[in-house]
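Note that one protein chain of the assembly has been removed; the remaining protein chains are unaltered in position.
== subunit A ==
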């Protein structure tokens, strides 16, 4: 198991290298640069700026330079947040995104699995239809609608919760963004769980349990174990997406996370910020996929990693 984990992590290095290389050159192909603005800078100033950021060097040299610094853990200075390095920005923003993302993940898993199981156990009943209707709505309504709706209802109309800001991590500030972030995931998980659970309940070993007269709760526990497998494999990328922040939710609720870094970085031609975000995202996806594979082994006795 340990050897398997180490091997998986080692094999991620060439993957990361390819991702970094492709991203580095792709972002440079975009027209315009970090210093093109509505209020343009003077030619002499542009020269000074390019020199200050080593953008006057040949591109391949810049690439080697970036790789060298990356290996040492230096993600370079940001072009859009001038007082900070990309490393500092990520270290500052990630705790907010991770904390919010984990809250949403837990909510999504608990809510989604519970709803899915309830729906599966009462297949084709009123509770099944209502759960699935809510889940379909949850998947289809985009979060740029859900976010403002929550703000309007709970913030403006009922005056129960603050509409935005982190508020120093105050729980009241987290409730709305966590719900808005969790809802679509919860809906997907509910649908996945329901489908897998219905299938699991029809499996041979469950039928044997039932034939032996075991109690309903034991049967559900056994069925759930098998039914969770598709949910777990979905959770890998979903968790990576949640903890690295959502552009829409973080903007609407003014959360200082890293969600907007990728889009803002790309629009601002903040080359180093885009690269830093790519490295971070790739890292999270690698780690979460690994966790998923390890969980598989724990849940499914047929899967073994030697």
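Keep in mind that, in the parts below, a residue touches a chain if its C-beta (ideal position, glycine included) is under 8 Å from a C-beta of that chain, and two chains touch if they have at least 3 such contacts; residues count from 1.
The definition used in the following text is that contacts and distances are computed from a predicted model.
When the unshown chain is looked up in UniProt, the name that turns up among "CoA-transferase", "SWIM-type domain-containing protein", "Aspartyl/glutamyl-tRNA(Asn/Gln) amidotransferase subunit C" or "Oligopeptide transport system substrate-binding protein" is "Oligopeptide transport system substrate-binding protein". Interface note: of A:1, A:67 or A:156, the residue touching the hidden chain in the full complex is A:156.
From the set A:203, A:254 or A:294, the residue in touch with the chain omitted from the display is A:254, counting the whole complex. Touch with the chain omitted from the figure is made, among A:31, A:58, A:213 or A:301, by A:31. Subunit A residues in contact with the hidden partner, per the touch definition given at the top, are 30-45, 48-49, 51-53, 80-84, 89, 92-93, 99, 102-103, 106, 109-110, 147-148, 151-152, 155-156, 159, 162-172, 174, 251-257, 260, 267-269.
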